[in-house]
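What follows is an incomplete set of chains from the complex, kept in their original frame.
Letters A and B name the chains as they come in the text, with residue numbers starting at 1 for each one.
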Amino acid sequence: MTVLVNGEPRLLEPGTTVEALVRTLVEEPERGVAVALDREVLPRRAWGETTLRDGQEIEVLQAVAGG
Amino acid sequence: MAEPLLLGGREWGSRLIMGTGGFRSLAEMEAALVASGAEIVTVALRRVDPAARQGSPLELVERLGLFLLPNTAGCYTAREAVRTARLAREAFGTPWVKLEVIGDDRTLHPDPVELVVAAEQLVADGFTVLPYAGDDPIVARRLEAAGCAAVMPLGSPIGSGRGIDNPHNIRLIVEQSSVPVILDAGIGTASDAALAMELGCDGVLLASSVSRADDPAEMATAMRLAVEAGRAARRAGRIPQRLHAQASTAEAGRPALG
């Protein structure tokens, strides 16, 4: 299935959780990372139980220097 | 002398809030943050970049024991800004947010209509909202009425370094506000920061003037001193401005030597 990850389409195994995806992007996502699934905030505690579906958009964000 | 700043229900020893954008390196950022004496620093949220070479500002902020203030930089609508604030709360575990809702990318001026909407929603959602605003007293009044923890008018456009284009408006905002007024954006050099405090601002938020100076740590020192200087001058009660001179040495007792 294809999921839009941070604006780029990515092929993922069906059943991939948000938690699993995030760990491919960030080594230690325990702090400083947030996820929006289809433009809504997905709380940290729901990452493990949320399975991605084909066509979804996910934004995985972290702190950068700014403003 | 060191009257603390009451902001968001907490007391702060420093009245200088530092943005972290624009530094050439994390090392320069660290030196400048330390020199600034700031307790609160802003960061932005962006997509994770696995290829990023630079270390994380988050780690630095935590190592220095600073208080993190996430911003919503880059948002153009209330909707984006509210979502970004909620993501920041999720990522950093803080209900504080520097609310930015930009109107265009040439001036980076806030959009007052979207800003007020976003502020109302975030306050209702329990956030401690510090809104980056224009210098319009009416917008400042609406933001305060919306329950913002401060109002943060700009001095001049972000990164422009022009200082305070319209001191009258800042004065009007200070006169009318019951929440802290923090001058945000446009500071170019130390005298600008001192002037902001002399006009009655409770604090100053700046980034580019330090991060893009030739020597950021030295400029951070300058800003720390300038904020203290301006605060002291405001408290000290300055002399009025006159067209003509007023002698500082008495005329009486002048000898005849001509």
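Here is the rule we go by: contacts are C-beta pairs under 8 Å (C-beta built on N, C-alpha and C of every residue); 3 or more make two chains touch, one makes a residue touch a chain.
Nothing here was measured: the structure is a model prediction, and the numbers come from that model.
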Checklist outcome for this item: In terms of the displayed labels, this structure file contains the chains as A x4, B x4
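In this text, only the chains that are shown with their structure count from here on.
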Next on the checklist: Could you work out how far the Cα centre of subunit A sits from that of subunit B, in whole Å?
Outcome noted: 33
Checklist entry - Can you list the subunit A residues touching subunit B in their complex? => result 6-7, 25-26, 31-36, 39-41, 43-44, 59-67
Item to check | Footprint of subunit A on subunit B - complex, ascending | outcome: 19-23, 29, 42-48, 50, 56-58, 68, 70-71, 73, 83, 86-88, 90-93, 98, 100, 158, 207
